[in-house]
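After the structure tokens below, expect a handful of questions from me.
Apart from one protein chain that is not included, each protein chain of the complex appears where it belongs.
Showing subunit A:
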Amino acid sequence: MSYKGKFRVWRGDSEGGELKDYEVEVNEGEVVLDVIHRLQATQTPDMAVRWNCKAGKCGSCSAEINGMPKLMCMCRMNTFEEDEVVTVTPMRTFPVIKDLVTDVSFNYQKAREIPAFKPPADVKPGEYRMQQVDVERSQEFRKCIECFLCQDTCHVIRDHEENKESFSGPRFLMRIAELDMHPLDAADRQHAAQEQHGLGFCNITKCCTEVCPEHIKITDNALIPMKERVADRKYDPLVWLGNKIRRRPA
């Protein structure tokens, strides 16, 4: 069940680079990351790639496969034809360091700008009481493995370096929503979402939701409800549209 697969991988660094072609063995049941590892072990020992868990849990191995933002460890080779060329490139929204490895520090900066969970002043450790239904909303967002694929995809920053300053991206707008929906968080979040983190830039295209490997409904469950809460104070036609227009079921 083994065949010679055709791979085209971006090789280079911050100075520049190019797509290089490789022929490499592919075996039954393998994922793209397995094939990249085989390239490393047999042809290109210095090819840079990030990975850890190989099971879709750590969010390290993000890249673009035939142009689609994906986790390499969860992309099965049997989703391609045997003679199809599989092109693997680094995430486009972030500056390249080397080969498939990009500089994702933008995300860590944004994370730092969101005020942390503010524990309720009068509840002691061990005395937190919350109902499952109430924690579930935030729990959905806490499934995030920080692969940053949604950040990579979002058109607000994908080809607009200039927006990075004022827009935190779906992952971090969702973090604000998560804190906002935390049953015991004592801080006010909605203003900051709009004013400092650029919620207004989002025009609910749902591209982020489509690429999320954790299948988190980023737009429907985090961003739109946040917009609605903000819109309690301000009228935002997009929210209104988002609620009225039925979208293609996922």
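We adopt the following convention: contacts are C-beta pairs under 8 Å (C-beta built on N, C-alpha and C of every residue); 3 or more make two chains touch, one makes a residue touch a chain; residues count from 1.
Just so we're on the same page, contacts and distances are computed from a predicted model.
The chain absent from the displayed complex carries the UniProt protein name "Succinate dehydrogenase / fumarate reductase flavoprotein subunit", chosen from "Succinate dehydrogenase / fumarate reductase flavoprotein subunit", "Acetolactate synthase small subunit", "Cytochrome P450" or "Amino acid ABC transporter permease". From the options A:G16, A:G67 or A:P125, the residue with contact to the unseen chain in the full assembly is A:P125.
Note on the undisplayed chain: of the listed residues A:C58, A:A192, A:C207 or A:A231, the one touching it is A:C58. Residue in contact with the omitted chain (choice from A:R50, A:H155 or A:K217): A:R50. From the options A:L19, A:M74 or A:C207, the residue with contact to the unseen chain in the full assembly is A:M74. Although one chain is not displayed, its contacts with subunit A can still be listed: residues 13, 27-31, 34, 40-42, 45-60, 74, 76, 97-99, 101, 104, 108, 111-112, 115-117, 119, 125-126, 128-132, 135, 138-139, 142-146, 179, 182, 185.
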